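Missing here is one protein chain; the remaining ones are kept as they sit in the complex.
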Amino acid sequence: MIDVAILGATGAVGQRFIQLLEGHPWFRITELVASERSAGQAYRDAARWVLSGGPSDEIAAMEVLPLDADVQAKLVFSALPASIAKEVEWQMAEAGHVVCSNASAYRMAEEVPILLPEANAEHAELVKVQREKHRWSGGIVTNSNCTSAPVVMAFAPLRKFGIEAAQIVSQQAISGAGYPGVPSLDIMDNVIPYIGGEEPKLETEPRKMLGALAGDHIDFLDTVMSATCTRVPVLDGHLVSISVRFAEPVSEEDLIAAWDSFVGPDPVPGLPFAPPQPVIYRRELDRPQPRKDRDAGNGMACVVGRLRPCPVMGGWKFLAMAHNTVRGAAGCSILNAEVLVETGLL
Amino acid sequence: MIDVAILGATGAVGQRFIQLLEGHPWFRITELVASERSAGQAYRDAARWVLSGGPSDEIAAMEVLPLDADVQAKLVFSALPASIAKEVEWQMAEAGHVVCSNASAYRMAEEVPILLPEANAEHAELVKVQREKHRWSGGIVTNSNCTSAPVVMAFAPLRKFGIEAAQIVSQQAISGAGYPGVPSLDIMDNVIPYIGGEEPKLETEPRKMLGALAGDHIDFLDTVMSATCTRVPVLDGHLVSISVRFAEPVSEEDLIAAWDSFVGPDPVPGLPFAPPQPVIYRRELDRPQPRKDRDAGNGMACVVGRLRPCPVMGGWKFLAMAHNTVRGAAGCSILNAEVLVETGLL
Amino acid sequence: MIDVAILGATGAVGQRFIQLLEGHPWFRITELVASERSAGQAYRDAARWVLSGGPSDEIAAMEVLPLDADVQAKLVFSALPASIAKEVEWQMAEAGHVVCSNASAYRMAEEVPILLPEANAEHAELVKVQREKHRWSGGIVTNSNCTSAPVVMAFAPLRKFGIEAAQIVSQQAISGAGYPGVPSLDIMDNVIPYIGGEEPKLETEPRKMLGALAGDHIDFLDTVMSATCTRVPVLDGHLVSISVRFAEPVSEEDLIAAWDSFVGPDPVPGLPFAPPQPVIYRRELDRPQPRKDRDAGNGMACVVGRLRPCPVMGGWKFLAMAHNTVRGAAGCSILNAEVLVETGLL
Partner (left out) sequence: MIDVAILGATGAVGQRFIQLLEGHPWFRITELVASERSAGQAYRDAARWVLSGGPSDEIAAMEVLPLDADVQAKLVFSALPASIAKEVEWQMAEAGHVVCSNASAYRMAEEVPILLPEANAEHAELVKVQREKHRWSGGIVTNSNCTSAPVVMAFAPLRKFGIEAAQIVSQQAISGAGYPGVPSLDIMDNVIPYIGGEEPKLETEPRKMLGALAGDHIDFLDTVMSATCTRVPVLDGHLVSISVRFAEPVSEEDLIAAWDSFVGPDPVPGLPFAPPQPVIYRRELDRPQPRKDRDAGNGMACVVGRLRPCPVMGGWKFLAMAHNTVRGAAGCSILNAEVLVETGLL
């Protein structure tokens, strides 16, 4: 078993890491790290558990360590806020830890991959660039913004058709804002048509994630994206409406076949957190739905539906959905770590 | 006072007609008409009231008439289902009634206007064509699908810039499906990404509504629209995300000025149900919101916000919202009737 | 017109004061007071408006004053947090202001009334005791906790039957917790069966409010109450389930007649904020409902329903509902001020 530490263990994403790692065949949690306020307390006292049930008795009894603790585990999952992640993750990588991070702090750094293994497992090679450039023995691997996840998963099998442009409107779950996050007085019986900083991320991250590894950096996919991000009264699961124009003519069958047959590159298929079918195209008229589809593939699959021609783009439109705190956050980080183990980078 | 009858008085839209007409300065309800099942009962027993409060004591005590009753009022508001409206509204028009209808049955008939007075009050002239063509003394005027309403209101002031193409993603309230309508087990903690028949309406109706009166018919606006319609857990208020390409270069100031200064053609301004400002552009980052903005202008205004450039359309994107059962249904029908009165067509 | 100042004007209850006072026939807002953080800004910049629409342009442009400002208005409405109210309200009363407070700070002070005029208008006389005791020219009048309001309104007409004991289970709206208040991640698809400090208030306040003025204090009603308070996913409107045992045998007709005929003592009936019928008994099987009944009497009425015998209490059980931020907060304070004006205490 490989020891792991969780940074930001008391927050909403930290809790999801703990929940998902319970019973993991390779990883076991040995250290929980959080801010000064929580440090020194038992986890059960430090964390206000927002998920179903509660942590295991073993986790509940663990003492929370401060951010400046001398962490032992080589593998570190980070659920830190971006502002804190900036400093702490760098120090961790310097000190020899491999950080699989959910924070946005380093996503756009040239030598850091935004890893979503089914789409770009080979980007993990950038860890070697980091080690050379910064003389680290550790490294940093990020996962994407939670809304980029369904976009990238739906587009990964379609890259071969030439993705020229895409319009994206998201309907995002409240858990994407963390805890306490969205006040109920704001969101009940309502839609909030704005999420700070989200649209620029959605217009940029997928281009890097779908890009090509070019030695010491990623060549971004040459495409243009336009995003509108909204918040809806849904607990988990980000839904995106996508209209896309391809470089070449593509048929409905081509697209569905591309999704149905997609499994991602080696060594992804078969990893503990890799869903058997990463992209599930549902033929029902009214899918994907966040509540009914977010647990597909244990929350790691992207569910797609409603493929129809788009007369405005001269291409196609469809909807895609993925679980924002599993596939779009903690679960993806765990799969990223599995890739690092399997490729010898950890 | 002008007597009015309400067809389909017991349903959700029928109730909204009753609620909105209470205290109307010109119109008073004298007949309530509904299906056989309800006919002969007092309204309070026949209708399961779904809005706040309840009907006035006077309305509650009125006897519900059957669909084949000899309706006395010349002005008739129809909240009938499309299938029944097809036959009943025609008979009513033949019998000399002026039907202001919320049903979709005749929206696409060449000689029937889809009236949204701020955008196209002059289309009411088609009633004369009906009278000549069918030898009616009455007539039929429809209002649009509830989702077309915010689209047409937002676009009406922008026609002068040349609307070449538009991408629309809607987030629609549950009241749009009537009562009992959407099961709570379907929509709670969920989004349903499909509404039967809605997308074709949204891609067509606005083109007619924004078109030009050409003698005995409407020349549709020459534009292409692509729609995705979803249902969200919101009681009232349909929100649409719109990306649009214009024929000519337009600035942010041009667009906002067009909305701010828009009042619609005579005789609309000053009518009882005409909102003082039909389109309200809000500068806050997070508006429009269904719950906070649906009552703007007593539910008759369209609230617009978040104007930004759209890199994919090479134009602009924004969000618009209007109350679906007021502006998008009963309220618009009442305003339509006011226009007919004011222009001597009733 | 009487000038009024609002303390805590930027919070959720402060906003409700502003909304309700718009167009009030006697009162006009001349000063808005809030914490240091907001002071000096225009109200539109200082307040994050959580209600529908927005404040009037006039209010939006007013400069927010700091808590230590030299307030001019004699009449002051307080929406301050209890901890701050403790000091500020006392100073205000000392300085000659009459404070109509929504805060809990002085509710249990012997010489301070918890005024709900239909039930206990005569308690306002305690202001004279305050003036004598503290040598104030001003005074403090509180309104009750928002959940005590429907309990006291439903019980006020029944005091004559001898209320021996009552079991109360509340289902409270999220607006009762202020803004940001209840995180959506806590309450969506959920009930929270605990509200800090609420149950002791509900077991005590009604006994004072339903008690008898005895010179310089209130003799509490001799009864025992047991409360369980829960939070439900409802925006506005607190619903309470009540089982009660009376000292003497009472019939269903007695109880309903008592509610139906209840108007409260002089000078309440006819005051601007006094609802025509304070307690509305609805005979439908499924009322009262928060969403459908909270606006009864402009939010100032208490709606009661489902009266049935209680085999355990040997008495009766029923449900009662009132709008928590109108009748249970700002609206009640305004009615309290009207009573003070009418009785010459202001």
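Points worth noting:
As written, the chains take the letters A, B and C, and residue 1 is the first residue of each chain.
Methods note: a contact is a pair of C-beta atoms (placed from the backbone, for glycine too) under 8 Å apart; a residue touches a chain by one contact, two chains touch by 3 or more.
Bear in mind that the values here come from a model prediction, so they are computed numbers and not experimental data.
Contact with the chain that does not appear here is found for just one residue of B:A42, B:A60 or B:L235, B:L235. The chain omitted from view is touched by exactly one of C:R16, C:H97, C:H123 or C:K292, namely C:K292. Note on the undisplayed chain: of the listed residues C:G23, C:G215, C:P249 or C:P311, the one touching it is C:P311.
Although one chain is hidden here, its contacts on subunit B can still be listed: residues 12, 50, 174-175, 179-189, 233, 235. Along subunit A, the points of touch with the absent chain fall at residues 49, 51-53, 188-189, 291-296.
Annotation for subunit C: contacts to the undisplayed chain at residues 165-167, 169, 171, 188-194, 196, 203, 224-226, 228, 230, 232-235, 239, 241, 243, 285-292, 305-306, 310-313, 317, 319.
Keep this in mind: only the chains that are shown with their structure count from here on.
Here the CA centre of subunit A is 47 Å from the CA centre of subunit C.
Counting partners per residue, subunit A has 188-189, 233, 235 as the residues that reach two or more other chains.
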